[in-house]
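Report on one structure; see the data block that follows.
The excerpt is restricted to a subset of chains, each kept in its original location.
We just call them A, B, C and D in the order they show up, numbering each chain from 1.
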Amino acid sequence: MTDLFVRVDGRQPDALRPVRLQRRYTRYAEGSVLAAFGDTLVLCNASVEDGVPPFMRGQGRGWVTAEYAMLPRATQQRNAREAARGKQGGRTHEIQRLIGRSLRAIIDFDALGERTIRLDCDVLQADGGTRTAAITGAYVALADAIGGLQASGQIVTNPLRDSVAAVSVGLVAGRCLLDLNYAEDSSAEVDMNLVMTGSGHFIEIQGTAEGRPFDEVELDGLRRLGRAGCAALTRLQLQVLAEPA
Amino acid sequence: MTDLFVRVDGRQPDALRPVRLQRRYTRYAEGSVLAAFGDTLVLCNASVEDGVPPFMRGQGRGWVTAEYAMLPRATQQRNAREAARGKQGGRTHEIQRLIGRSLRAIIDFDALGERTIRLDCDVLQADGGTRTAAITGAYVALADAIGGLQASGQIVTNPLRDSVAAVSVGLVAGRCLLDLNYAEDSSAEVDMNLVMTGSGHFIEIQGTAEGRPFDEVELDGLRRLGRAGCAALTRLQLQVLAEPA
Amino acid sequence: MTDLFVRVDGRQPDALRPVRLQRRYTRYAEGSVLAAFGDTLVLCNASVEDGVPPFMRGQGRGWVTAEYAMLPRATQQRNAREAARGKQGGRTHEIQRLIGRSLRAIIDFDALGERTIRLDCDVLQADGGTRTAAITGAYVALADAIGGLQASGQIVTNPLRDSVAAVSVGLVAGRCLLDLNYAEDSSAEVDMNLVMTGSGHFIEIQGTAEGRPFDEVELDGLRRLGRAGCAALTRLQLQVLAEPA
Amino acid sequence: MTDLFVRVDGRQPDALRPVRLQRRYTRYAEGSVLAAFGDTLVLCNASVEDGVPPFMRGQGRGWVTAEYAMLPRATQQRNAREAARGKQGGRTHEIQRLIGRSLRAIIDFDALGERTIRLDCDVLQADGGTRTAAITGAYVALADAIGGLQASGQIVTNPLRDSVAAVSVGLVAGRCLLDLNYAEDSSAEVDMNLVMTGSGHFIEIQGTAEGRPFDEVELDGLRRLGRAGCAALTRLQLQVLAEPA
């Protein structure tokens, strides 16, 4: 049944924005995906490097990590460049840690061997949901990088144990909405990010009361919506990865 | 019914560690609370300052923010001092942002007036759950600072709309445990932090798959356990705040 | 007469790579141009801000400045992110100063009024000539930003006194080549960047002996080639700016 | 003969504040002492680490060093957190260098072997004399750390050649006072810190004219008072170290 409520961009409450995962966006990275969630554009580049961080050396196991940034004018108002300010902000730290954790959750580090895959997620344009677009796109870039390692015989066993996708959900004016854009996110009472495996399990759930605390019924409603969103994104990931490189 | 499972410190799965919230721990801060969750010790100092950050000036509304740090030897192995390294790490940024958001969720900024309350949460000893001890203790320090503003007639309406407490829960060897210590946290498959109001609503829920993705049943079990833990902490907060300053 | 020498990509010595200047590449910046010089891709965003730096305040005159960065994986080997390292490198400083100087040379600051236009030049992919692509694209972004100020009546007199374009030339194996790609640049004996106005005057000439010092005849040959390249880029700029926004 | 002059806290001019050296204040450090000089509280943690700084490697000799910090709200007015500012201030550098030098003066580095003992002195509450409390407490923490190395057989010869204690003295309204609190320190004409061995020799003497230059007679008076203060602190150190761990 069609919901009569109309979102600012005409979507149904349970509708994703148009999502595009464009592989091989740049030439040099071992995996390179432009993830578009509506007007949010995140370039996700995967780089394969020999070796692992000092605390892991000599165990024959690999590592996956991520860095995140927004171009200064990705947003409606320009933000100061972090490199010029000389440090990364707290939001940047929080998001890049989330991306790294999310990807590590589906990797078999023994199968990867003593190498590091680093995901650079750079936001070209920001209209809400940059971290979920980053995770969803970074998974495809990671899969491409791993595909390359397998194709060249550098690794034998596939280290990908599952896939991972992420979406935001929120309570806006008392209503559960999927995949919030910036305008919706700014007025949301509750903001939640779900990171889920392709097989339907949770990797991360982060719900935050922005305007007012929320109850269990609302939490369950948001969770249900996010689940469906992640499932749709998983299908899209499978579809783009099924195309030849 | 008593559970036959025995935790490393002999607790029941749904038992908090001994919790202590010692008010007026230091002399100068407007609120000063030593929060002890077992061997985790966090000193929470509230400082009242005139004025608010630039982006809020001139609106007559207040602000609450937090900073977090661990003493270098709060942990079993010494960690390098962030001031000496010249920057705060990603984990520090992530935690202090969480503490600030959690406290802001229960504050009426109009009632607070154009002043900032800054919560310094410094971990003297870390045995797991430092962020939840920090939030739980910081609320009491914040309440004391606000009490002082009211007592001196600087504010009239109480800006506290509710109380806030936080606790960790986790899946360890397939079992839901409340208030994990460091040993339990290190081997947890899933780690979750719940921040709740005294009236039983959620402010923040953060669940992370450390060892394996989790399903809805497990999520519900953890949530239930955390709810009860937050309720117990709320009772303790009320009790210590009921004592005369 | 066709030169029998064949460049790595089949170009004639005096041929530019395919050049594209895509306006309105992102939505929010007052001017946004993706400048492509072959495989080199630079996103040039112009932001209009009220006010000028402290040393210029109160004179009713404007300012134009630039920042430059490469995405970590714009290159064949990943470069560490400057924001993560906590400082911008010397090459970054050198290039962003060049871009700023080049654009300021054609601006009437009195006509601009007390506002700053900031050009963010972010390299998405680097195959040689990133600074010349940045200058050439930034001019178009700047023109779009100024066009917006005029359209909205914020400025009356056009502050653009001329246009600006830039190109690299170099001596490779004793031969003068226009618009070097990375492979050519790496083996060049002499590397030169020319920044010129649309009316054919020099704004900046920077020639550097990478492999061996050069003489006047070689300098003149490079200069002639670069002049023609800048003229061709100027025609392209005029053409894309002639299209409706 | 009792002096009729009354200090702000009722002490005699030559009286120390109540001093407490509480061993094993935290659990993990190899030595952990809370040093209280009246309302000044400094937590001194000793950490034993394998290896020495690069300039000392391969000589079989040890190293002792110190770091110092104040919690932001250790003071009456909050001080900005050094980790958040991104650098340690000049006062911090000056004090931690003093603590390190003072402890190194009584250590036999050959007996210690190629390991480093690092003293973290963190001020929980500051009411004057934080550096002297830090040195006095750090010695006890150091002794405990060394005791542990001896007990476990890691070192054979005791590297402690003597003990070390420190106290401040000052000229306030023309009168020599021992162990100044913050109020006295703020109005002192001359401020002096003495670091002495248990055997009564000087390790460091630092006298500074805050309000007016001083003469030899005043210097001698301050020195005499400080000597007695250090002797009393030495007795206390011996007493607490005589108790079983």
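We adopt the following convention: a residue touches a chain if its C-beta (ideal position, glycine included) is under 8 Å from a C-beta of that chain, and two chains touch if they have at least 3 such contacts.
This is a predicted model, so every value here is computed, not measured.
The complex is a homo-oligomer: 4 chains are shown here, and the full assembly described by the structure file contains 6 identical copies.
What we mean here is this: only the chains that are shown with their structure count from here on.
Upon removal of chain B from consideration, the remaining chains are partitioned by touching into the following groups: A, C | D. Ranked by how far their CA centres sit from the centre of chain C, the chains are topped by D. Distance between chain A and chain D, defined via averaged C-alpha coordinates, is recorded as 51 Å.
With centres defined as mean CA coordinates, chain B is found 28 Å away from chain A. Multi-chain contact residues of chain C (touching two or more other chains): 86.
Contacts between chains trace an open chain of neighbours here, each touching only the next in line.
Screening every pair of chains for touch gives A-B, A-C, B-D.
Against chain B, in their complex, chain A makes its touches with residues 87, 89-91, 93-94, 96-97, 101, 105-106, 162, 196-197, 199-209, 212-216, 219, 223. Of all residues in chain B, those touching chain D in their complex are 26-29, 32, 39, 41, 43, 45, 47, 49, 67, 69, 71-76, 78, 81-84, 86-88, 92, 118, 120, 122, 124-125.
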